[in-house]
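Read the structure below first, then the notes.
Here we show just some of the chains, and they stay where they sit in the whole.
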Amino acid sequence: MQSELDFTVPSLGERRIPSPIALSTTQGDRIANYVSDMEFIRYGNEAREGPQNPLERRDLLEKAGPRERIYFGPSHVHAGIVTCGGLCPGLNDVIRAITRCLWQRYGVRRITGIRYGYKGFLPEYDIPVRPLDPDQVDDIHKMGGTMLGSSRGGGERTTDIVDAIERLNMNMLFTIGGDGTQKGALAIAEEIERRNLKVAVVGVPKTIDNDLLFVDRSFGFETAVARAAEAVTGAHAEAHSSMNGIGLVKLMGRDSGFIAVHTVLAAHEANFVLIPEVPFDLEGPKGLLARLEERLERRKHAVVVVAEGAGQEHLATVAGTDASGNRKLGDIGVFLRDRIQEHFAARGKEINLKYIDPSYLIRSASASPTDSVYCERLGNNAAHAAMAGKTKCLIGMVNGEFVHIPIAVAVRSRRRVDPEGSLWRDAVDATQQPLSMRNEG
Amino acid sequence: MQSELDFTVPSLGERRIPSPIALSTTQGDRIANYVSDMEFIRYGNEAREGPQNPLERRDLLEKAGPRERIYFGPSHVHAGIVTCGGLCPGLNDVIRAITRCLWQRYGVRRITGIRYGYKGFLPEYDIPVRPLDPDQVDDIHKMGGTMLGSSRGGGERTTDIVDAIERLNMNMLFTIGGDGTQKGALAIAEEIERRNLKVAVVGVPKTIDNDLLFVDRSFGFETAVARAAEAVTGAHAEAHSSMNGIGLVKLMGRDSGFIAVHTVLAAHEANFVLIPEVPFDLEGPKGLLARLEERLERRKHAVVVVAEGAGQEHLATVAGTDASGNRKLGDIGVFLRDRIQEHFAARGKEINLKYIDPSYLIRSASASPTDSVYCERLGNNAAHAAMAGKTKCLIGMVNGEFVHIPIAVAVRSRRRVDPEGSLWRDAVDATQQPLSMRNEG
Amino acid sequence: MQSELDFTVPSLGERRIPSPIALSTTQGDRIANYVSDMEFIRYGNEAREGPQNPLERRDLLEKAGPRERIYFGPSHVHAGIVTCGGLCPGLNDVIRAITRCLWQRYGVRRITGIRYGYKGFLPEYDIPVRPLDPDQVDDIHKMGGTMLGSSRGGGERTTDIVDAIERLNMNMLFTIGGDGTQKGALAIAEEIERRNLKVAVVGVPKTIDNDLLFVDRSFGFETAVARAAEAVTGAHAEAHSSMNGIGLVKLMGRDSGFIAVHTVLAAHEANFVLIPEVPFDLEGPKGLLARLEERLERRKHAVVVVAEGAGQEHLATVAGTDASGNRKLGDIGVFLRDRIQEHFAARGKEINLKYIDPSYLIRSASASPTDSVYCERLGNNAAHAAMAGKTKCLIGMVNGEFVHIPIAVAVRSRRRVDPEGSLWRDAVDATQQPLSMRNEG
C-alpha cells in the first residue's frame, strides 16, 4: 500500500542558522541530542520472513525533533496558531506547548493566536488576533475547549487567508484541526508558494475519532474514551435499575468506531456495540431487535453503544455536507431510540429506555494526564519542525516515535476499525454480542 | 408555621425487649449511649429576643437512634426493603446500611429486597424477591442505581401490597423513595392498621432535588451538584470556544431550583440561572433574551442553567401526571433552545448554541463520600427506628441531628428556594445576572 | 452552656451610607432582600417540652448578609486579605469570593493581598503585597493552596502589624486562618481600637479538622474526607492483597477525630478508627494489639485509621508548641507502625504493614463542589460584614444559616467528637470495632 505514498517532507530551504537550543551532537554522552534528517521510522509492522525489497525514502517517515541548524532566525519569526473544527480534549495543551517551545527554547517573541478558526483570518469577521506568551498559556491546559476559539469552515478562502498572513507578516502557521482543516492548510501552503513567500505551515492533526492514517492514536482520544466509559456506566445503572431497562448511548465516530469499541472494552458493561465498519440488520432473526429481545428475556436489562456513523443504511438519506465539509449524517441515536420503542410497543412489552448522548460533555473535557503528555510532545515537535523550515506536514506519533507526515499523504483517507482484526474481536468478546447481526452472509 | 404540625411519631406498641446492641446507659463514661424517646431536636432556627412560648411536643422532633429496649425480637423479624421512583445517588448505600445494621447489630436474619419498586409486590408482575445479607450488599455502594431495581407508581395498590406483605409474613418495611412513595407508604401503613397487623413502615426520603421540608438536605444532592457542575464546565468550554457561543444546560428541579442554584455557585461559570421559584420574562427590555443579547455583545459567550421546572408559564400547558403522580412538565430546555435560536436568527445574528441535558448521567452516579456517609447514617437510623417499633415515619437530618419525622407531616408540601433569601442572593451574585428579569414589578 | 457567652458582634459605628447593592426592602416581591441586624439564628437545637426561658440577645447569633446601609464608602475602602497556617482546600475560593464581592457588588477598587500570612506585614521580611482584582482571582479556585501564600505565626507581633496596616492605609482586614490566626486577629483589632482607628477585622475560620465550636462544618472538611477516603481505599487494596496485610493510615485531627470518623464512614473499608476523644489501650486482652490479632486471624487483613492526635498517652511527651501555637504532638502513626510490627515479630507472625500518611495530598487539594459553594458564600458574607462595619467577628454557618460570631466567643474552645453521641456510634458500627478498647472500665 505504501508504494504509492511519498513520505518526503517539503522544506522551505537550506538551514543555516545554528539552533539556540543547546543539545549534544555526541552519541553516548548521556545528554539529549539533536535529530538529523537522516533518522527515519519505518511505517508498517506486519512482516514476513525472507528477502526484503530495498527500503526507499518513500517507505520511511522522517523523525521529528530539534535540528542542529534551523531555517528561521528566531528574532524574525512571527508565528500564528489557529484551532479549527469541533472541540477535542487537549487543544489548549497543544497551543501551550507550541507557544512555550517557541518562546522559551527558541527565543521567539512574536506569537499570535488567530481567533475562532480560519474565520479569524477573514476580513468580514474583523476579529482581533490575540498575542500569546508563556504567561497567557500557563494554566490553559486545565481547561477544556480552546482558548483561541474555533469554528468550522473558512479554510477554502485561501486567497483571503494568505492575504491576511501577508498583512500580519507571519512566516509560520500552526494549524490544529481535522481533515478539512489540514486540506485547507495544504491549499494555503500552495498559495503561499505561488506567491513565493517563505511561510512554514505545520499541522497538528485533531480527530477525537482516532481515525488518522499512519498515526498510533490521535490526541484527546483517551480522554474521550474515559469520559464515554463513565456515560456507559451511567447507562448501565439506569438499565439495571429498571424492569426491561435499556440504556442507549450514542458516541462520536462518524466514519469509524474506535471510540465506541474502546469504550465498551473500558466500561465492561455494554451488551451491544454498533459501528460504521460493521453493518447490521434491525429486523429478522439475527437482527439487532431480535438479539435485544433475547437479551432482555434473559437478563432483564441491556446496554447498547452506537457510534454516530453506524447504521446509516437504515436512515433516510440526508443530503449535503456541514461547514467542515463532512457528509451530513442522519441521527442514528434518535432513530434507534424510536425504533426500539416501537418494536417493543408493537409486542406489548413494557421497556424502559434511557437515551444518552454525552458528546458535548466528552469533547469539552480537559485532557487526561496521558493525553496532556502527548499534546505537549506534539506541540514541541511542531515548533521544532517549523523552526527547521519544514512545511506542508503534520506531526504524528508512529510506532511510539514522533515523525513528520506530509499533509498530502495523511489526508488521502481515514483509518477504520478492521472488522476482521483483533480490536473488533475483543469488543465482540467484551459485549458477548453475536459476531454478525446480519440475516444473510 | 409549626403550630399546625404534629411531630409525634406513631409507634407499634410497648418496647419490652432489651436491645442486642450493647451500648452505655451512663453519661460521661465515653462510651456511646442509647437514645431515649425524650431527646428532641427543635425545628426552626429563626428567633427573636424576649419571652418565648412554652415548647410543646408538636414543636419538637424526636431524635433517631438505637433504643435501649426494642419492640421486635430480632429472630422474629422479617424486613422488606423497596426502592421506588427515579434514580438518585446513594440508593445502594441506604440499602447496604439498613441490611448491615439489621444483620450485624441486631442479628436479624430475614431481610428481603422487593424488586422494581412497589410493582415488586403486585401479583401481575410476579417478580421474585431477593434475599439480602451483608455479603450481597458489601460492594453495592460503589455502583450507581439501585441493586433492587425501581419503578414509578404502584403505591396506590394498597390492598394488594398489604396482601403481599402478609403473604411474605413481613413485619418491617423500609420504603426508599420520594413524595409519592412515602404517601403510598402511609396508605400502606394505614391499611396495615386496619388489618390489626404489627408492621413497622419506615421511610428514607429520596429527592435528588433537595426539596424536602424540615430536612437539612436530601441524600444524593451533593453528588448531583458535583456532576452538574462538571456539565456546566463543559458547557462553558463549548460556549467560550465558539463565536457567540451559548451553552444551555438543563438540570433537574421540578418544583425547586436547589440543584441549579448550588450548581452555578459550585461551577463559577454560569451567567444565568433560571429556577421555578423566580419567574422571568423572555421578551422585553428586561427579559432573558435581551439580557442574553447584551451578554453576547459584551463577552461573546454565555452559559445558561435552567431547572426543568422553571419558566413553565412560557410553555403550552401539558396535561396530566406521570406514574409517580407528578404533574407533567413541558420541556423548558428544548423550548429555550429553540426560542433563543429563533430570536437570534430573526436578528440575523449567528450564534452557536450547545444544549446539554445531563440528567441521566447525574442521577445514575454512585454517591460521593459525603453522601455515602449520610446514606449510611440514614440507613442505620431507619433500622433502629423500625426495631423500636416506630412506624409511619421518615428518617431525616435536622440541624445536624438525625430525627424521626411523621410521614403525614413531611409530605404536606415541599421546600423551595426562597427568592428573597441568601441562597438565591448569592446565586445572583455568582452569575451577575439582574436581580429580576421581569419587565414589570 | 450559652449562658456565659455573649454573641453580640462589635461594630465600628453607625451605618449611614446606602448600599450600592440594589436589593429589595419589601417582603413578598420575590426579589432578594437586605438582611437587618434584627434577624437572628438560635444556637443549640436540643430542647425539651415545657416553658422556656426568655431568649436573650446572648442566645442569638446575628444573621450575616448585605445590609441596606453600610459603614464604609466603597471609594474609601482599602481591604487587605491574609491567609495563615497550614493549607486547607478552599482557601483560594474564599479569597476569590471576598475580592469579587467587594469589587463587583460594592465597587471597591483597592484590595490587597498580604503574602505569606502575618509575616507579610512584618518589616524584616520585606515582602511586597499583591494587588487583587477579579481578573487576578478568576481561576484560582481550580488550584489548591493559597495564591497569597501562607505561613505559621507572626500574629503575636500586634504592634508591627497595626503599624503596617496604618502605613498601607487599610481600613478592612480579612483574616483567613485557624484558632491562632483568629486570636491574633482579635489582638490586632484591640490594638486598632487603642489607636482609635476605624479598621474592620473580619475572619473566615479555617480548620480542616472541622473542630470549630458553633459552626456546622468548616470549609475544606468535605474535600479532605473525600481524599482521605481514597487513601483508605488504597490501604485496603494493599492490606487485602497481602497475607496478614495491615493498612495503617494516619489522618489529620490534632484534637478531634472528625476527619477520621467521617472517613471510615465514607470508605466502608476500615476496621479500626482511633481518635483523640476515645482513649484506647495497646496491650491487654481488650487492647488494640489483641483486637488486631483477632481480626487478622479471622480475616487475614485489616485497615487501621488513626487521627494524628489519638493515643498521645502512649507517646513519650513532646515538649513545646509549634509556630502556630499548637501543642506539639508525638507521631502516633510512626509509633503505631513500629509497635504493631514489634508485636507480631515477637509472636513470630509475619505481617505485611503498609503505612500511609496522605496529609499533604489531602490539604493541598482544590475544593470539592460542595466546599466551593460554601467558601463562596463565606467570602461573600465576610465582605458584607466588613462593609457594614462589623468587626472582631467570624463568618460561620449555623444550622444552615450564615451568621456573625464574635471572635472572642469562637476561640474559647474546640468542638470534639462526642464519644457518647451518634457520630461515634455510627463509626463503631461501620468498623465493627469494639465499643471500647480499654481493659478497665
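In order of appearance the chains are A, B and C, and numbering begins at 1 in each one.
By definition in this document, contacts are C-beta pairs under 8 Å (C-beta built on N, C-alpha and C of every residue); 3 or more make two chains touch, one makes a residue touch a chain.
Everything numeric in this text was worked out from a predicted model, so none of it was measured.
Visitor: So we've got 3 copies placed here, but how many does the whole thing have in this file?
Guide: Altogether, the complex is made of 4 copies.
Note that in this section only the chains that are shown with their structure count from here on.
Visitor: Can you tell me the C-alpha superposition angle of chain A onto chain C, nearest 5°?
Guide: Rounded to 5 degrees, the superposing rotation is 180 degrees.
Visitor: Out of every possible chain pairing, name the one holding the most C-beta contact pairs.
Guide: Contact tally peaks for the chain pair B-C.
Visitor: Could you pull out the chain whose C-alpha mean position is farthest off from that of chain B?
Guide: The chain farthest from chain B, judged by C-alpha centres, is A.
Visitor: CA centre of chain B versus CA centre of chain C: separation in Å?
Guide: Chain B and chain C have C-alpha centres separated by 28 Å.
Visitor: Report, in whole Å, the distance between the mean C-alpha point of chain A and the mean C-alpha point of chain B.
Guide: For chain A versus chain B, the centre distance works out to 42 Å.
Visitor: Please list all residues of chain C that touch 2 or more other chains.
Guide: none
Visitor: So in the complex, which bits of chain B are touching chain C?
Guide: Of all residues in chain B, those touching chain C are 22-24, 27-33, 35, 38-42, 45-57, 59-60, 64-66, 100-101, 104-105, 141, 216, 222, 225-226, 229, 262-263, 265-268, 277-279, 368-370, 372-373, 376-377, 380-381, 398-402, 419-422, 424-426, 428-430, 432, 435-436, 441.
Visitor: Please name which positions on chain B make contact with chain A in the complex.
Guide: Residues 87, 116, 119, 125, 127, 143-146, 149-151, 230-231, 233-238, 240-243, 354, 356, 358, 360-361, 364-366.
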